[in-house]
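With one protein chain withheld, the remaining protein chains of the complex are depicted in position.
We call the chains A, B and C, going by the order they appear; numbering starts again at 1 in every chain.
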Amino acid sequence: MALLEVRDLAVDYLTDRGTPLHAVEGVSFHLEEGRSLGLVGESGCGKTTVMMALLRLLPQEGRIVGGQVLFEGRDLLRLSEAEMRRVRWHQIAMVFQGAMNALNPVRTIESQIVEALTWHGLARSVQAARQRAGELLELVGIPAHRGRQYPHQYSGGMRQRAVIAMALACNPRILIADEPTTALDVMIQAQILELLEGLQRDLRLALVLVTHDLGIVAESCDEVLVMYGGVVAEYASSDAIFNTPRHPYTQRLLQAFPDVEEPGTALASIPGNPPRLDALPPGCRFEPRCHRRLQVCAAAPPPAIEIASGHWVSCYQAEAEP
Amino acid sequence: MAAISKFVRNPMGVIGTGMLLVVVCVALLAPELAPYDPQARLQVTPADILAPPDAQHLLGRDDAGRDVLSQLLYGARVSLIVGFTASFMSMIIGTTVGLVAGYFGGRVGNALMRVVDFLMVIPDLPLMLVIIAVMGRGLLNIILVIGLLGWTYTARLVRSQVLTVRERQYVLRARAIGASHMHIIWHHIFPQVLPLVIAQAVLDISVAILEESSLAFLGLGDPTLISWGTMLNFAFERAISAQAWWFLLPPGFAIVWVSLSLILIGNTLDQIVNPRLRSHHLFDARRMVNIQNSG
Amino acid sequence: MTSSSSLPALNPVPGPPPGGPGMGCGWPQAEGVPLLQVEDLHKEFPLPRGVTAIVRRQPRRIVHAVDGVSFALDRGDILALVGESGSGKTTVGMNVLGLQRPSRGRVCFDGYDVAEWAQGHGPSLEVEGPLAALSRRQRVMRLRQRAQMVFQDPYEALNPRQTVFDIVAEPLTIHRLTRSRDETEARVQAALETCGLVPAGHFWKRYPAELSGGQRQRVVIAGALVLEPDLLVADEPVSMLDVSIRADILNLLHELRRQRGITILYTTHDLATAGFFTRRMAVMYLGRIVELGPTAALLSRPRHPYTQALISVIPVPNPRRRHTRTILQGEIPNPVDIPPGCRFHPRCPQAIAECREIDPPLRPVAPGHQVACLLC
Partner (left out) sequence: MKQGNYLLRKISFAAMTLLAVVVFNFFLFRILPGDPVRLIIHSPRMTRQAQERIQTAFGLDKPIWFNGERLRQGDLVGAFDTQFTAYLRNLLRGELGISFATRRDVSDLLKERVWRTVVLVTGGDLLAIFLGMALGLVAAWRRGSRLDMGILLGALFTWALPTFFLGIILLILARGHLPVGGMATPGLKPEDGLKYWLDVGRHLILPTLTMAIVYTSEYLLIMRSGVMEVLAEDYILTARAKGLSTLRILRDHALKNAMLPMVTLIALTFGYTVGGAIQVETVFSWPGLGRLMYEAVQKRDYPVLQGTFLLLAVSVILANLLADLLYTLLDPRVKAE
């Protein structure tokens, strides 16, 4: 049994007028203990929405309208809000996009870590919780005594480390990191990624890395889920995605990504723009921008096909050679 | 255009506008609507003094036997004139100070903001009382005092908005294409500030009206004019013990009516031009999962 | 898949006035000098002092944003200025454009030291040549016509209350370059279509909010191009865009350089995109250029330890080529307190004792390749 299995997850957003926009449809994937999954896509593709839906933290307009989220076989979507609260952070912790603002500016870093420990009943005393907070900070490379400082006294990279320390407080089984390095400099980005990789290895965490950066995924993830316009385009092992991609979107995205080891190679671009949620194409959501589209593509969305063991592609021409 | 349609769809804004239009019409048409000359010296018998409402005098008579309804209708004029002119003055001064202090900053800007801080700390009403008591109780003085003391909040608002707009890249772009300061202020800064200023100015009208009525109630209204505040001053001094509610309540509710209308409009405008984040993170999360039970 | 197939066609534009670029503004190109020459540029920002600091007579603390930068850029050339945030690359761009006044050093544009013109309050300088008769303000306006900027954030660089037409026409109005509405429309149309917004009429009544990120960035470029500049300073022009859009914008800049001979100073934190279309590259660290050389050589055989580390941490989009990363510990120091000696030594994995004392200058190590390091 997989640690986490998501089946056919669908999320709508309600507009002001109450009409639903299908932000995410039919997303399925699974995650084993100690493995890492990369969730890749451009802005607005629904990758963050999927993660928020897992923890049932969607914004007010969001509705989970279908699917199952099985954590150790238990469907999280059927839990009461109180039961769900015990899953959050204790079992599944999350590092949010823009960690700059994820910390309460008027409370010390330590108190925010201690809060998680005491709330979930994981510390015998406040003293013990403080001790543990110090250890966690040391674990992510922050001297324990700096826990008594406030977020504004930390640099951007340190805040991200502190958020990661906080996420590890309850020994979660799964850590979700949503764009953990966006807005950080390349060197700090490398530091944070190395930290996450090390923690994942040492603590046998299952890691979900949500990012728009294919390079990061290639370096740190075992499996990759490529999303486009709210649906899964391709889901396979990291090696298959980067070396034998089958979905036209994945192929083009890889060609658009500059490779520093081959400077001067031409960069491809994908004409057009990602679909807007209020004007989704009736067929394949990538069809209007696809260079290999057929007539059938505009008629109905393609089903996900498993073309090789664990390699899923949502494309009518998945099995045709590119 | 989008702002107008948003305003029209907001019941608070529409009701407020309707209420304000009523007052404006009353003020304009006061001579036609008023059954009596409110200032006229009347031949009164003792029975006329504080006479309760009857068919001739729908809101009764005051302590000098004059018609309360007619005074009420004329009173709208003073409130609106004071409100609109004082708020207009505040708007002009506040916007100019805010723009200069925010855009140019530096020593001049700092000095201006110290003046603003100073004026904000001085208690308004006592200051007005003192100035009017010394300068005299004319309508012009009242307008000047309210207008010249009421611009500080607008100046702060404009300045803080200018400070953020000034850092936007399109202002840098305007500099890069060679635009002058006047061009940048007029084309790139002012349009972003104006909606906020207008929303604030509407709220300022109601503040000015409330301040005028307070001054008048405390005996510092223009003695040659009838305003709602003056009426309440007379009523409170002379009629409260006589329980003459018809003299006491109408001017009070008139003030509430007009200031409420302006507050409703201003609040709606503020909601439209000042869109704070649409949703927040604490809501009833039980509604989020919306799956039909399917076993 | 070649780059040109995805390129927007460059439409014929009413070309620059006869006599070559720059003639239109009465500032002819000088012969035999680089278009842009930056010499020992310094930019310092004093920090405000608190009351106690003034009372205690503590010295004013100074941010050394740019601390001695020199480079030259030939006509039609393109240089990438690479660095992390706080390296001073954006400040260099602002000083080149005369949007900030350098604290020291020279910025020569076509032979004139434009650094002295930038928003100065001092006396109008005596200059010789064709610009002699002009006031300082007029000279700055000439510079504005010839040197333009492309901004990082297309969501921020456009005034949300202006239409696309207003945005692109604004420079023409400010410089009074057109005599009639028709002429303005023609030039706006040409600029928009050059930037791939075809047909231009379809876009120009729209507001920025109705455009996608890529389209907005094209509008920004069109707004610069409409003045027919010789130099474009492109400040991180693609860092806010989605990957699939980036290539379009980079290709557009590439074509502008190739077909129009526009000189480009491209500042970025992203070595990978810089490697894609530049011929020369300068790596900045803490306000100084630490390595300057041909892009290919610099990427394949970086000499400076900082450049080496920077290249090693760039994620490679292929799991089969995972490699060891040289991750520098700590963060870029505060540019208020620049370390003595080599400014990189506290984080340098190869530092030796001398690095703490000697501040190495840029030295040539190969033709056109300079490094500021004692060990190279």
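Just so we're on the same page, contacts are C-beta pairs under 8 Å (C-beta built on N, C-alpha and C of every residue); 3 or more make two chains touch, one makes a residue touch a chain.
Quantities reported herein were computed from a predicted structural model and do not represent experimental measurements.
If you put the hidden chain back, the residue from A:24, A:94, A:290 or A:318 that touches it is A:94.
Check B:68, B:263 or B:289 against the missing chain and you find that the one touching it is B:263. When the whole complex is considered, the residue among A:15, A:104, A:127 or A:243 that touches the unshown chain is A:104. Where subunit A meets the missing chain, the touching residues are 55, 57, 85-90, 93-94, 96, 98, 101-108, 115-116, 119-120, 150, 152-153, 163, 166. Across the interface with the omitted chain, subunit B contributes residues 114, 117-118, 120-127, 129-131, 133-136, 206, 210, 213-214, 217-220, 229, 232, 236, 240, 245, 248, 252, 255-256, 259-260, 263-264, 267, 276-277, 279-282.
Note that only the chains that are shown with their structure count from here on.
Across every pairing of chains, the maximum count of C-beta contacts belongs to A-C.
Per-chain CA centroids place subunit A at a distance of 51 Å from subunit B.
The touching residues of subunit A, when paired with subunit B in their complex, are 12, 56-67, 77, 81. For subunit A in complex with subunit C, the touching residues are 42-43, 155, 157, 185-191, 193-194, 212-216, 218-219, 238-239, 242-243, 252-261, 263-271, 273-274. Interface of subunit C with subunit A (complex): residues 1-3, 6, 84-85, 212, 214-215, 242-248, 250-251, 269-273, 275-276, 295-296, 299-300, 309-311, 313-322, 325, 327-329, 331-332.
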